[in-house]
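Up next, chain A:
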Amino acid sequence: MAQATAGKATGANLPFIYREYSPEQLKQALHKMYLIRRFEEGAEDSYTRGLIHGTMHLSIGQEASAMGICMPLTLDDQITSTHRGHGHCIAKGAEVAKMFAEFFGKTTGYCRGRGGSMHIADVTTGNLGANGIVGGGLPIAVGAALTAKRTKSERVVVSFFGDGANNEGAFHEALNMASIWKLPVIFVCENNGYGMSTSTARSTAVANIADRAAAYAMPGVIVDGNNLSEVAEASHEAVKRARAGEGPTLIESKTYRHRGHSKSDRNRYRTKEEIEDWMTNRDPITLYETQLQEFGVIDQAGIEGIREAVRQEIADAIEFAKASPSPEIANLERYVYTESL
Partner candidate 1 sequence: MPTEVILPKVDMDMATGKISRWYVEEGAPVKKGDVLFEIETDKAAMEIDAPASGILRDVTGKEGIDIPVGEPVAWIYAEGEAQDRPVAAVAAPATEEPKREDTKPVQAEPMVQAQPAATAAKGEGARATPLARRLAAEAGLSLDAIAGSGPKGRVTRSDVEAIISAPAGRTEAKAPDAPRRPNGQPSASSQALPTDGAVLNHAWLRQGSGRPIVLLHGFGADLNSWRPLLQAGPVDAPVLALDLPGHGGSGRTVPADLDAIAAQVEATLAALDVGPLLLVGHSFGGAVAAAVASRGIADVRALALIAPAGLGPEINGAFLDGFVRARSEASLVPWLKLLVADEQLLSKPFVNATLAQSADSELRGVQAAIADRFFADGTQTFDIRKQLAGLRIPVRVMFGAGDRIIPSSQAFGLPGEIALHVFAATGHMPQLEQREAVLRILLEMARA
Partner candidate 2 sequence: MDQPVRELSYAQAIQEAMAIAMEQDERVFLMGEDIGVYGGAFQVTGDLVERFGADRVIDTPISELGGAGVAVGAAVTGLRPIFEFQFSDFATLAMEQIVNQAAKMRYMLGGAVSVPVVMRFPAGSGTGAAAQHSQSLEAWLGHVPGLKVIQPATPHDAKGMLLAAVADPDPVMIFEHKLLYKMKGPVPEGYYTVPIGKAEIRREGRDLTIVATSIMVHKALEAAKTLEAEGIDVEVVDLRTIRPMDTQTVIDSVKKTSRLLCVYEGVKTLGVGAEVSAAIAESDAFDFLDAPIVRLGGAETPIPYNPELEKATVPQVPDILKAARDLVSGRR
């Protein structure tokens, strides 16, 4: 089922995104990938300083996956996300200031301080929410796709999930229903190799999670999740199919998280060499920058400009979050039910 991966090419054989998108859009993609990276580094730093409580799951190293999937999506399209969902949220269009505010537990946060990292959402840009339950978002995405179909809208819904979720019952129930009802939903498994500490080799009967698509009669596509163009191309195909009413697609985006599962991970299940290899040789941002320069889309100065802009954006966002008010204890029970006006 896996599609042939597009190799590095020139001229008429340019990788997909160089054919599909303008240089400005390509630079925007780099900007967002940096925004995701620096946002998470900033969050990690704030966490270390005690400004953020709880825990968080960082997706550093997976930026191309989030960005590539979201490139063909419109603002009206929707996603459901995971506990490792900061990248999805930013890629779909959320503002980092309101995300930081949420992480700081402030009223100006996307969830007014009720959700935090694990429930980060921005419904206005189509993100129906990160989810603390592995596999929790899959049936919800199918429901959202059912709405899209019943209301005859053009909307598609993407459900991000990790390799761990593919062993949850919800994954199988959701894929089956989406397929029998030919719903406009795209299942995106970001396979970073480990469900917490347990590798896919130990947890999953099939070699590739995309192999499971066969059981639900839908295309299963494997992409290099650290290659922005490959991810975006697969997403384009799946979105086209969904909008055409042909039903769901399962995309497996093979990637790697540089950090541990969460802030309490002691990293005992991966070797230093393995992590080092992914960080130095397969970092999605470095790969994309190199490619952009190779194809003359941007030069070193342009890259520096993006980095500086992102640095400033992140610094401003953290300031906004710090300066924002905390929720009133008296409002503790707000938003449990829909308040009657």
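Basis for inclusion: all candidates are chains of the complex that A comes from, given by their letters.
As a working rule, contacts are C-beta pairs under 8 Å (C-beta built on N, C-alpha and C of every residue); 3 or more make two chains touch, one makes a residue touch a chain; residues count from 1.
What you see is a predicted model; the values in this text were computed from it and never measured.
Chemist: Please find, within this complex, the candidate from 1 or 2 that touches chain A.
Modeler: 2
Chemist: Sort out for me which residues of chain A touch candidate 2 in the complex.
Modeler: Those in contact with candidate 2 are residues 78, 80, 109-115, 119, 121, 123, 128-129, 131-133, 136, 138-148, 150-151, 169-170, 172-174, 176-177, 180, 334-339.
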